[in-house]
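Take this structure, written in structure tokens, and hold onto it; I'll ask about it next.
All protein chains of the complex are present and in place, except for one that has been dropped.
The block that comes next holds chain A.
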Amino acid sequence: MKSTEERREMLWKMLLIRAFDEKVNDLYAEGRVHGTAHFYVGQEAVAVGAVAALKEGDVITSTHRGHGHAIAFGLDVDRMAAELLGKATGYCRGKGGSMHIADVSAGMLGANGIVGGSMGIACGAGWAFKRRGQDRAALCFFGDGAVQEGISSETFNLAAIWKLPVVFLCENNQYAMSLSVRKAFAVEPISGRAAAYGMPGETVDGMDLEEVYRAAAAALKRARDGEGPTLIETVTYRYLGHSKSDANLYRTREEIRQWREMDPIERFAGKLQEEGALAENELQEMESRAYRRIDEAFEKAAKEPEPELKSALEDVYA
């Protein structure tokens, strides 16, 4: 179990993620950001809970909806903001944007704009750790949409036959863009697929940080003990649209409202308050601090330099 201090830090990370993506949503609405972004609002407990179970040296792979994973993993919101504004000081020097934020040397192996695209990469990291005899593991985030891509079947099997130290963490946020899981899956739960690959599968409440943490910690232990991969399905929900251009035609306001009632931040903050780890008005205070921190990040990023044009021709080859 995590210490009180660590649990408060987890709350802070969730707040930071929410503030970041709400800010980005606003910036898009104001036309101040180029391109597109996918918002993690509502899913914060998944990234923060799972990443909290990692140890030094572990790595993650992320998705197109990757801001939450990056912040949970400890990436710097200043450099993330700079990347979203396309600045030279961003994580990708302005060449990746929202969907490609990465810090490979730190172990964040990248957000990935291709659904399922990073599942092979996560297995490769697991392969490298195993071959090198390192006590490290890879945590692979993907959504319910990715489970329908062929790569998921291939990588589940490879990781299982070679007992790779990989944790497959599915964020079932109910929709692959607009397609409901109810229309996309002949058989649920998604974690049931694990049986076909000879690995354990578990479905957990993705709006409950502690549940996610517990499942991830157990799966990471299996991975480290040489017992191979685990498939964790976290049942969660994205409050905002798929991306900035989503009119939410495939779901109702009522459905969104119901999920918001299970808000992962309020739930976790409530628990901390019950334990006396969080004072009465502290959540509001932390929340304002998170929004201020993100405002500062974007204000600072706005003043960062644009990349030089010639940098567009660099870094194609090492």
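The criterion applied here is as follows: a residue touches a chain if its C-beta (ideal position, glycine included) is under 8 Å from a C-beta of that chain, and two chains touch if they have at least 3 such contacts; residues count from 1.
The rule is short, and it goes like this: contacts and distances are computed from a predicted model.
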Item checked: Among "ABC transporter ATP-binding protein", "Alpha-ketoacid dehydrogenase subunit beta", "Branched-chain amino acid transport system permease protein" or "Oxidoreductase large subunit", the UniProt name of the subunit that does not appear here -> "Alpha-ketoacid dehydrogenase subunit beta"
Checklist line | From A:L158, A:V235, A:I265 or A:A297, residue that would touch the chain that is not displayed | finding: A:L158
Item checked: Which residue of A:G49, A:G68, A:G110 or A:P264 touches the chain not shown here -> A:G110
Next item on the list: Determine and list the chain A residues touching the chain excluded from the picture.
Entry: 59, 61, 90-96, 100, 102-105, 109-110, 112-114, 117-129, 131, 138, 150-151, 154-155, 157-158, 161, 314-318
